[in-house]
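Data first, discussion second: the structure below is written as C-alpha cells.
Selected chains only, in their assembly positions.
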Amino acid sequence: MIQMTLIQIDNYGPWTVTPAPRTESDLQILQAELYADLQRQFAAKQGLVFFTRFDNMLAVTNNSDVEDHLRIQRSIRNRYPITVSMGVGAAETPYDAQRNASKALQNYGGAQSEDRSEILAVDGLVNKEESFVQLAHIDINGITESLTDIVPAYDTSFIVNRVQHFLMKKLIEKGSLLFFIGGDNFMSPCNGLEPEGLLKIIEEIEAEINVALKAGIGKAPTAEKAANLADLALEEIRDGFTYDLVHVMKE
Amino acid sequence: MIQMTLIQIDNYGPWTVTPAPRTESDLQILQAELYADLQRQFAAKQGLVFFTRFDNMLAVTNNSDVEDHLRIQRSIRNRYPITVSMGVGAAETPYDAQRNASKALQNYGGAQSEDRSEILAVDGLVNKEESFVQLAHIDINGITESLTDIVPAYDTSFIVNRVQHFLMKKLIEKGSLLFFIGGDNFMSPCNGLEPEGLLKIIEEIEAEINVALKAGIGKAPTAEKAANLADLALEEIRDGFTYDLVHVMKE
Amino acid sequence: MIQMTLIQIDNYGPWTVTPAPRTESDLQILQAELYADLQRQFAAKQGLVFFTRFDNMLAVTNNSDVEDHLRIQRSIRNRYPITVSMGVGAAETPYDAQRNASKALQNYGGAQSEDRSEILAVDGLVNKEESFVQLAHIDINGITESLTDIVPAYDTSFIVNRVQHFLMKKLIEKGSLLFFIGGDNFMSPCNGLEPEGLLKIIEEIEAEINVALKAGIGKAPTAEKAANLADLALEEIRDGFTYDLVHVMKE
C-alpha cells in the first residue's frame, strides 16, 4: 500500500491579498522555499513531496507517522507567516490514497475557512509490513539535442507541458498520478500499473503527438528507494543495457 | 519593449546522474532553492522570474543591466554546486524577446556542452525610456468552492494543468507567454495583446472546457509594477467593481 | 552519556580564496544557510547544532546513527559547492565528547588536506539506554530595558560577547561547553554539572563584571527535549515561580 499526504496552506488565497496584494516575487519565494523545506523534512523519513500547485502539495509519505507530520507542521508554524494543514490517506493506488487524504482534510472545513488551522486529518497510515511504493521516472528522448539547443526556451516548455497534459490524462485512468519534476522529467506514483500498461501509454503519446518517451520503474518500501531504483532503471535504458522503453528494478 | 532573460543550469542533466543518480529529494530542493534565490536577486531590480522547467527559467528583467546579471551568476557560482548561463533578449513581444535570448545563448553551445560554462549572451537590453512590461494575472473563478474543497487534490491540479495547456496554446499565437505561479494562478507576459484578445481566449476556454477565468492586466516600466497593477485589477474584478472578465490598470 | 558531532567543511579556507577571494556576502550566506540546513536535518532526529565557527560546527546528536550522518553528508554534497566531514564522539561530559569527535576526525588528515573529503569518523555512539543530555539555557536579566533600548546596539553586543567569554572560561573547567544562540541567550551542554556549580559561576560573573544571569537546566534523552525543558525552567524563573537563579526540570 502507498501512503500519501496532502499538504495545504491554511487560508492562503485571502492572505496573499491582505491587506493589499503582496509582491508576486515574495510569494514565489515563499512558495518555493516552503516546498524545499517540506521536501527536506519529509525526505528525512524517505518520503518525497511534489510541488503540485504549491499551495496544495501531494507527497508520498510511507514511513512518516503522525508524530513526524506534527513535527513538520510545528516547524513550519515557527518559521513562516502561514500554517499548513495536512490530510493523510493510504490505499492500493496513489489516486485512491490522495483521494482519501483529500476527503479526510476536507471534512475539517474549507481551504479558505478562517477557523480551520493546522489540522492533521489522518484517514489511514501504512504499516512497515504492507508498505509499498511504485514510482515511474519518465523523460523525453534526446530533448536537449532536438529542442533545448535549437528552439526557443518557451517552445520547449510548451512541448513539455503538452506531454505532461497527455500523460496525466492517460495515467489517471490507471489510478496513477503524474508530477513534473523539472527539465523533461516526470515522476509517476503508479502502484498497480503494469509495465505493459505504461508502455502502451508511451506508444500512444508517440503516435498522437510524436514525442518519444522512456520510463524507469522502481519498486520499494519507501519513495526514496523507489525513486532511486527508477533512476537506475532509466539509466540502464539511456546506456543501452536494454532496448525496452519501460524498464523495471525492484529491491 | 520587454527584456527577457533565459537562465540555464550548465550541463545539469549529466550532473544529476554523475557518478550515480542523485537523490531526487536533494535535486528538488536544489532546484526550488535556486529558483527562489534567483527570484530574490532579480526582484531587487524589479524583475520577475518564472520557474518554467527549473533547469531552464525565463525571467522578465527590464531594469537589470549586464553588471546585475554578472553579479547574480557569480553569487550562484559561489553558493551552489552548479553554474548558470544566461541569454538576454529584447523585443516588442515576450515571445520574440525569449526567442532572441534563447538564440543568443544557443550560439555559445549546447546546454549539455562540457565546455560551455557561465556564459552571459546579450542579444539586446531595453533602456529606461522604451521599457514597457504588460502582464496579465489570470485565475479560475471560485476554484476553492467548486474544486479544492470538494474533489480530490489531484483532480483539481489536473484541471489547473488542463487550463494551463489551453491558455499556452492560445496565447503563444499572440506572441504572449503563460506561466503557472501556484494555486489557480497564471501570469502572462503579454506586451501587444489587447484586452479584447484576452477576453476572446477566456470565452473560448469557457466554451471548450467549461472553466471560467478572469484576468487583471497591468502595464508599467518594470515587471514588479506591472504584476502589482495586474493584481490590483484582478482584485477589482473579484470585489465586483467591474463586470468585465478582463480589467486593465496602467501606471 | 552525551553524543557530539564535529561538522567540518572540507578544505574550506583555500576554497574561499580560489581562484580569487570570493565575495564576502556570498560566503556569509553560504555559511548561514549551511548551518540552517544542518540544523534542520539533525533536528529531524531531535539533535541540536551550534554554529560555533561556521566552518566547524559542534552538535549534540544523541539519537542520530551512522546512516543519519551519511544521509546528511550526501544531501550537503548534492546541494552545495563544498562537502563536509564529520567526527562523532561519546562521553560522560560534553567536553570529552567533542574532544573524542575531534580526535577521530583529525586522524583522517587536516581540515585543509586536499585528499580528505567527506570523512565520517566515528569514535563512539550513544545507545538509547544510556542516552542523556543536560542543557542549560542561560540569559541576561532585563537586557532589553537595561541595554538594548538605551545604549548603542554595538555596546550591547560587546557586553554579550564579554559575558560569553567569561562563561566559556568558567564552564570549560567543569567539562561544560557554552554556545551563543542569539540575543542575550546562551546554551550550555553541561552533563555532570550540578546546579550549585552553575549558580556559583553566575554569582562570580555578577561579582566580576556586574551582569546578572539566570539559567534553566533541562535533562532528557535528547537535545531537543533537554532544550525544551531548559526553556520551560527558564520561563518559571522569569515568571517568578521560583526565586532560584538556576532552576532544573527533568523528564
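Letters are used for the chains, namely A, B and C, taken in the order the chains are written, and counting of residues starts over at 1 for each.
Note that in this section a contact is a pair of C-beta atoms (placed from the backbone, for glycine too) under 8 Å apart; a residue touches a chain by one contact, two chains touch by 3 or more.
Keep in mind that what you see is a predicted model, and the values were worked out from it rather than measured.
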{"item": "Oligomeric state of the whole complex, in copies, if 3 are shown", "value": "4"}
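Following the convention adopted for this analysis, only the chains that are shown with their structure count from here on.
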{"item": "Self-contact between copies subunit A and subunit C, residue sets same or different by half", "value": "same"}
{"item": "Farthest chain relative to subunit C (centres taken as mean CA coordinates)", "value": "B"}
{"item": "Subunit B and subunit C, separation of their C-alpha mean positions in angstrom", "value": "42"}
{"item": "Gap in Å, rounded to a whole number, between the CA centres of subunit B and subunit A", "value": "21"}
{"item": "Whole-Å gap separating subunit A and subunit C, where each centre is the average of the chain's CA atoms", "value": "36"}
{"item": "Multi-partner residues of subunit C (each touching 2 or more other chains)", "value": "75"}
{"item": "Residue ranges of subunit A in contact with subunit C within the complex", "value": "37, 40-41, 43-45, 71, 75"}
{"item": "For the subunit C and subunit B complex, residues of the former touching the latter", "value": "22-23, 25-27, 29-30, 33, 74-75, 77-81"}
{"item": "Subunit B residues within the subunit A interface of the complex", "value": "6, 8, 12-13, 17, 20-21, 23-29, 31-33, 35-36, 39-40, 42-43, 47-49, 51-56, 58, 95, 98-99, 101-103, 106, 110-112, 144-145, 148-154, 156-158, 160-162, 164-165, 168, 172, 177, 181-184, 187, 224, 227-228, 231-232, 234-235"}
